[in-house]
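Following: one structure in structure tokens, then a few remarks.
The complex appears here without one of its protein chains, the remainder shown in place.
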Amino acid sequence: MKNCFEYSGFDFKSLYQELWPITRSITGKGVRDSLDIISKTAPFDKLEFPSGLQCFDWEVPPEWNIEDAFVEDNSGNRLIDMNENNLHLMGYSIPLDKKVSREELLEHLHTLPEMPDAIPYRTSYYKENWGFCLQHNKLDQFTDKEYRVRIDSSLKNGFLTIGHAYLPGETDKEVLLSSYLCHPSLANNELSGPIAIAAIYQAVLNAPQRRYSYRFLLGPETIGPIVYLSQNLEELKNKVLAGYCLSMVGNDAPLLYKRSRHQNSIADRAAANILSFDQRDSEIYDWSPMGGTDQRQYCSIGVNLPIGYFGRALARRSYPEYHTSKDTLAIISMERMDEVVEAVLKCLNTIERNAPYLNTNPCCEPQLGKRGLYPTIGGKRASDSLLRIKYLLSLSDGKHDLIDIADSLRIQTPELFPETAKLIEAGLLRAADR
Amino acid sequence: MKNCFEYSGFDFKSLYQELWPITRSITGKGVRDSLDIISKTAPFDKLEFPSGLQCFDWEVPPEWNIEDAFVEDNSGNRLIDMNENNLHLMGYSIPLDKKVSREELLEHLHTLPEMPDAIPYRTSYYKENWGFCLQHNKLDQFTDKEYRVRIDSSLKNGFLTIGHAYLPGETDKEVLLSSYLCHPSLANNELSGPIAIAAIYQAVLNAPQRRYSYRFLLGPETIGPIVYLSQNLEELKNKVLAGYCLSMVGNDAPLLYKRSRHQNSIADRAAANILSFDQRDSEIYDWSPMGGTDQRQYCSIGVNLPIGYFGRALARRSYPEYHTSKDTLAIISMERMDEVVEAVLKCLNTIERNAPYLNTNPCCEPQLGKRGLYPTIGGKRASDSLLRIKYLLSLSDGKHDLIDIADSLRIQTPELFPETAKLIEAGLLRAADR
Partner (left out) sequence: MKNCFEYSGFDFKSLYQELWPITRSITGKGVRDSLDIISKTAPFDKLEFPSGLQCFDWEVPPEWNIEDAFVEDNSGNRLIDMNENNLHLMGYSIPLDKKVSREELLEHLHTLPEMPDAIPYRTSYYKENWGFCLQHNKLDQFTDKEYRVRIDSSLKNGFLTIGHAYLPGETDKEVLLSSYLCHPSLANNELSGPIAIAAIYQAVLNAPQRRYSYRFLLGPETIGPIVYLSQNLEELKNKVLAGYCLSMVGNDAPLLYKRSRHQNSIADRAAANILSFDQRDSEIYDWSPMGGTDQRQYCSIGVNLPIGYFGRALARRSYPEYHTSKDTLAIISMERMDEVVEAVLKCLNTIERNAPYLNTNPCCEPQLGKRGLYPTIGGKRASDSLLRIKYLLSLSDGKHDLIDIADSLRIQTPELFPETAKLIEAGLLRAADR
């Protein structure tokens, strides 16, 4: 018994740099271009859902595309120019080309007085509006009485795009991995999630065989999973055994896991085991409706899939760059990207291999020495490996699976695989009927 | 949805001052006079139970009344005079007028050597006896060989009096509130309980309507609830949904709640929620047979009503004035009286309004924006009110009621009422069938 998925590193930096400049939103060309870039490493199909499609309490909005946007003063100086930073334009701003008074303009400008050199990130997806976002300390440049506002956007019937990939395994029971891809030039929130998903996907793709099937989804936040779930709810309810949502996983803060509504799904048990006995400081939270981004849709009352959430603890507390122009590649830690990918792959390895086994010699301990599993000279203290053997034999009563046994030993489940293999080979453990 | 009971303050001080001088015991005129005073604010009926009435393992004792009591030395100096402090006479002392030797007298004097300037409080309800209580440092005044002892008491067949009030609500399921009124001039133990009950009663009386009925009881400690329960056990078992005993609630110490034997009755859940998320330091204890005064009768094995106990933490630990002449109005804090009345009323509001609700859009989150419940411009951090809305929607799966949801949010249940009302009005929540 050994790991199903191996990780030998990933070139996060190139992918960040290639995806960074693109102006994404919940629909439009930016999403499709981004999926094309990711697909060079981890091939995704594009599922297209038409504007107006009813999905539960929502409907697919018009498709939004943007060419250019700026605000000029009377002298023709571009005081705000989307080409400088795509956060300057409020997402889903309607097309516009007109002169506006200073008063009217100010009603459409968004700033952060408490962080005066940062551009905030703002959107108006579901109400027609327009707006610009800028550094608070640039407001005093707006001394003219009138300005020209130009927004070369289009907002019309089209499609909402979701990146989808499916890797079949021995059974059609599946593991679902999801992040979102709808923010413009923001690094941690949210390029870190899709990029981590690409690295995980690559490792799953390269595995020689898989027990479970794997589904990867990259759509817009909130409306993406709502659309996908509304079209595929029964299938997912029947097939999804475990899953993880990832977002805001790239900054330098402790790894955070929030359980699914099930609280003890196999996804939750694997993640709690891996994070509890990790080298680094990570945090595990019970299910709650707070945070978790798309997990809230996957774990809503009527959907209730066994899907947990990986994020970073500071994201819940003091992630000051959140939704501002300060969320750049400078705050991304490649070691933290490695950490989350490794943790998720350890969870997937745990889910792949976990099972209850039965001790075939349940009365007293078996004589390990005659099978070469115990030193022939007695009197020395037991090794770690011998301790694992004793736990595996003693707890394999049909009520405990490998995760339980690893939890008892306070180790990560994959560390049990070598001794489990030895005991199966020696005929001392056999798979329990499930 | 809003609070059922409102509290706008209460004149505790006047009631303390009027009740303070009266010589109360477990029967007699003092109890009746005290109930008359309280009834000016919160009208109580007097239930009268005859001496000799069997009640479970007990019987109603003779009625005791007292006119005067003193001890004189040979020169006619009153060394002990009940008119100075009604604690000087041991409660239920038999009538007496005789000369006694110094030796005999000393056998009937009670003092506190460890608190030499305090008069202890002593009684002998169920064995005929007499006695006087005094400051230990006055014992050296007793130098004569002989003394005159006079006790103008009467001890004969009569009645035990219980103050009773019943405020009907929409159903005959009821909430019971109880304290005791049998101690002479002792302030915290026990005028604080009956006075807090009077303030609560007034708020319940003034409510425009009530879902539940309310019963208030003020009788003597121990024998009071025993008599009342023995006559009304089946009715109370059928009707009482929740209840609270109060005693020793007026001194300046953290509020204490002890759960009912049920441990998780609605009374317990409401109190644990209110106290856990209070501003002040309060303490919650599991059920135990320790302390709790009359709660021990209400929660005895065969009675087992879902009734909790409110007291003060120091009462369990270091309340040195307990049962001495130092338990005066000087140790009463009016802020602490407000605190306990407010806490109990918050519990009653919680009990009145608590229910499980159902999210009418269980698949994914509903679109709050189109109902005016979500800001149309996205990107900002969520407000507290929006967080409450998300919790209400996410946890209203029929398994969680408002108390559960408030516990998850770490807030007091009444803080959820405004958002609950908004969601019901928007058609997003509906009452669950129970």
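Each chain gets a letter, A and B, in the order it is written, and its residues are counted from 1.
By definition in this document, contacts are C-beta pairs under 8 Å (C-beta built on N, C-alpha and C of every residue); 3 or more make two chains touch, one makes a residue touch a chain.
Nothing here was measured: the structure is a model prediction, and the numbers come from that model.
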Selected residue (touches chain absent from view) among B:34, B:86, B:123 or B:179: B:123
Option touching the unshown chain, where B:136, B:210, B:259 or B:296 are the choices: B:296
Options B:1, B:35, B:90 or B:105, residue touching the unrepresented chain: B:90
Residues of chain A in contact with the chain not shown: 359, 361-367, 369-370, 376-381, 387, 390-391, 393-397, 408
Those residues of chain B which, in the complete complex, touch the missing chain: 55-58, 90-91, 110, 120-127, 129, 131, 222, 225-226, 229-230, 233, 288-290, 296-297, 300-303, 322-323
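One rule holds in what follows: only the chains that are shown with their structure count from here on.
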Chain A and chain B, separation of their C-alpha mean positions in angstrom: 54
